[in-house]
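The complex is shown incomplete by one protein chain, all other protein chains being positioned as in the whole.
Let's turn to chain A:
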């Protein structure tokens, strides 16, 4: 029966919500009449178990009139508020210059209609779109295969697109569906090419910041965030007395204060004083000649590349690299491919030797 299917899905989605989010999201959803919402509020305040709460909500909602699309909307609302549980990868779209004037995506609804139509050439789907801030969030549920397959999370793709930008961020797609989805996107966005750039991670806002604002990260983020004083004379000398420094023991004198200041300045110049976007992993593939021949003299004869891979992992790797500099574990200034990751819009790199082309002998 269709309704049981819908009910199962609704229960699954509601089961993920946290207790204090119920009312807010259900109001946003709009499929529950407002009288019933008040009842939900009281039930939430009662501190009953979550299971009982979910049951009550299922009863209150008009199960008969709900469709899978409505449930999909609720699912999308949930994911908009918890974007950091998924692995996201960033794709870049290129437009041909002729297409720029003629075809422009006008409104989110028009985009959704077009994309839905394009996708329906390939498989049955349900597509819903919601805006959040200035981004368009899409949830594509691919309804192919058996019942169990349709309910599985592997058939759902979430996409985030900032209109008029050339980037689209997607969660993981099954290989069999990938080509079709890409083609549909190209047609609906009037672009000629879509390419996966080597930028992946879990934190969606950071990925968006790295892709869209790659020109204004690090030292330049202060300009984007408006932290530079517009009038340097606007701040007069402060009349307040400075608070006593939190090192009460003035007997402690750092010998290398100059070095520390110099270090701090270099780090500030490379990373800026704002929080770095969060990346979970940076990977490097090294295909350079071996450079440690100071300790292994025989290796200087080997000219072949020494293959190795380096992975930096953590909750926020860029912050960590900044702290490494501060802790003195690195020699500053850091190399370009490590210090400028915030401006390169990539987190998988390949480092190779420069190929030297011999000048032609005359």
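Some notes on this structure:
In this text, contacts are C-beta pairs under 8 Å (C-beta built on N, C-alpha and C of every residue); 3 or more make two chains touch, one makes a residue touch a chain; residues count from 1.
Everything that follows uses one rule, which is that contacts and distances are computed from a predicted model.
You can't see one chain of this complex, but its UniProt record names it "Centromere protein L", from the set "Centromere protein L", "DNA polymerase delta subunit 3", "Transmembrane channel-like protein" or "V-type proton ATPase subunit a".
Considering the whole complex, the residue from A:71, A:181 or A:338 that touches the absent chain is A:338. Residue-wise, the contact with the chain that is not shown comes from A:311, picked out of A:24, A:87, A:262 or A:311.
One chain of the complex is left out; on chain A, the residues touching it are 250-253, 255, 284, 286, 288, 290-299, 302, 306-324, 327, 329-332, 334-335, 338, 351.
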